[in-house]
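Missing here is one protein chain; the remaining ones are kept as they sit in the complex.
Letters A, B and C mark the chains in the order given here, with residues in each chain numbered from 1 onward.
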Amino acid sequence: MTQLSELLPAEHPLAGCDDLIDQLRECGRLFHSRGWSVGTSSNYSVVLGNDPVELIVTASGRDKGRLERNDFVHVGADGCAIEPDQPKSSAETMLHVVLAEQPGIGCILHTHSIWGTLLSDYFFEDGGIEFSGYEMLKGLEGIKTHESVHWIPIFENTQDILLLAEKVKACLSDIDQPLTHGFLIRKHGLYTWGRDVFAARRHIEIYEFLFECTARKMSLPEKISGQD
Amino acid sequence: MTQLSELLPAEHPLAGCDDLIDQLRECGRLFHSRGWSVGTSSNYSVVLGNDPVELIVTASGRDKGRLERNDFVHVGADGCAIEPDQPKSSAETMLHVVLAEQPGIGCILHTHSIWGTLLSDYFFEDGGIEFSGYEMLKGLEGIKTHESVHWIPIFENTQDILLLAEKVKACLSDIDQPLTHGFLIRKHGLYTWGRDVFAARRHIEIYEFLFECTARKMSLPEKISGQD
Amino acid sequence: MTQLSELLPAEHPLAGCDDLIDQLRECGRLFHSRGWSVGTSSNYSVVLGNDPVELIVTASGRDKGRLERNDFVHVGADGCAIEPDQPKSSAETMLHVVLAEQPGIGCILHTHSIWGTLLSDYFFEDGGIEFSGYEMLKGLEGIKTHESVHWIPIFENTQDILLLAEKVKACLSDIDQPLTHGFLIRKHGLYTWGRDVFAARRHIEIYEFLFECTARKMSLPEKISGQD
Partner (left out) sequence: MTQLSELLPAEHPLAGCDDLIDQLRECGRLFHSRGWSVGTSSNYSVVLGNDPVELIVTASGRDKGRLERNDFVHVGADGCAIEPDQPKSSAETMLHVVLAEQPGIGCILHTHSIWGTLLSDYFFEDGGIEFSGYEMLKGLEGIKTHESVHWIPIFENTQDILLLAEKVKACLSDIDQPLTHGFLIRKHGLYTWGRDVFAARRHIEIYEFLFECTARKMSLPEKISGQD
């Protein structure tokens, strides 16, 4: 499914990472076609190492439906490009960095869908959204039964990404309700992750499905027994 | 429309079944693009024999939008792989087995759509959904007129697939209201089947159409005569 | 955009009509991808002559998203295949025939969408649907301004296609409100036409747009002045 272009040349900072990059490009094509990554919104990364953090992350302002191999940046723990003369990385790179510090996270994906935007506002005052009883929950890593209750927290949106990154970091180690699979940012969208691109992409599809179910369920009329 | 990959090699347990497998792969691409098989949900099978049952069924945990030829397993009447060292078959394989025991069933397809998920919950207490008057009903095998009343039962969801398979089996031979073309599992999705992949795929499209019609009809305002 | 397959062989009754057939196949791919021709519903024709009527029409029961060149039948004024040993033509062929008798009609297309199905039922008792004020109306042949009022009648569904064809024929020559661009069949779908495939396909897109607008408009809340 990958649209081939030239392999990155040997002198490029990301030479040899073509396959990982192509997996992110394919995510971009899928998410853009779904309407979850339009208008150059969203950003995606793969983790090359977590001690210290090294990431490949989408450059800022690119059309996610037609990413080229050189639309990515190699960044370090400070969120800055490791090599000189690279494109600017996504403004939200530090969110990727704090997630990449966690063990077992190989890929971080952010989408910006209609339903994610609306529900993150609708449920903001509740602090998050609770999903329960859906078979689809089993697509989230480690969940074995539909008889599960899953909570996704919602953070207030801000342009101060360092501050938000700190809040996310604190939430990841929260004792009562640790952040496990993903979070929403108000009127902004979803962050989720996984051990590799396959798992993170599956989590995006699961959450976007649950968002759409939740929103569409609210538009159904109240059930009157025996109604058809 | 089939994206070609290498034919399965002669030593593969499914060597020679490439065409049947490609038909299921094409179902996967279509259903994933529709949003009916996202997040590695859904499973599909073709029946090689029914006495004893032999099936080709999707392996567990695969992305249905980009199935490869070796993402399938050859299973027997016990739902287990016939040959050693094969991938794990779908957790719901025994539902395919009890359906494959029926005469005239050549393909079984399961989708997991938004509307199937929502309606299977909305109408759960009614025991099923009744469709009538739709021309589209004629796409279900054997239905000759829109002036038909068609019932699709809804089963409670469970992780005990053997138990659910027994319930489905009993329902298939129910005298008052036999299970004819398909069933829903609550907050989970649709199972339907046909004499071949073409017929089963048509049934998926018919049911998903009827689900969407039913749900969207509920969101229309009450009709006041003369309104436009 | 046309997926090429072998040209029809010289001995085929439709040899030489490959280009017209490919235009209908492309309609099928588009309409199926939109969800307007799923489950083998819909049928399409091009008019080869109207005195006497000669048509190329889709064979019965084909998947409209992947029509092959030999999924079409050459029929005459009686709706029957002109040559022996041809596939059965669509059950609704006689609707195509009465339309093909009209001057200036080169192509007839029928779709079976969710909104067409729902609105044809919702407005059935009104006898049709009135559209006005939409710029999109200008896509209907001969309409020059959005300040137009366009009426599309709705017929009761029936399996007696000959009877329905008679009613359509009468309506085409109705003096008060002649049938101009298309009609709906209750809980069934849309028929429209044009001087060629391009025009008929445009009419399908226009009507389906107007149906969706009409239905979604009904789901918006009542406007309160100053509301945002």
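Criterion: a residue touches a chain if its C-beta (ideal position, glycine included) is under 8 Å from a C-beta of that chain, and two chains touch if they have at least 3 such contacts.
Given the structure is predicted, the values throughout are model-derived calculations rather than measurements.
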Specify the shown partners of the omitted chain in the complete complex.
-> A, C
Over the whole complex, note the residues of subunit C touching the chain we left out.
-> 1, 30, 34, 133-136, 139, 144-147, 198, 201-203, 205-206, 208-209, 212-213, 216-217, 219-221, 223, 225-228
When the complex is taken as a whole, what residues of subunit A touch the one chain not shown?
-> 3, 35, 38-41, 63, 65-66, 112, 114-115, 117-118, 121-123, 125-126, 129-130, 157, 159, 185, 187-189, 215, 218-219
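The rule is simple: only the chains that are shown with their structure count from here on.
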With chains as vertices joined when they touch, what's the shape: line, ring, star, complete or other?
-> line
Rounded to the nearest 5 degrees, what angle rotates subunit B onto subunit C on CA?
-> 90
Max Cα-centre separation from subunit C goes to chain A
Distance between chain centroids, defined by C-alpha means - subunit A, subunit C (Å) | 43
Distance from subunit B to subunit A - Cα centre to Cα centre, in angstrom = 30
Where subunit A touches two or more other chains at once, by residue number | 219
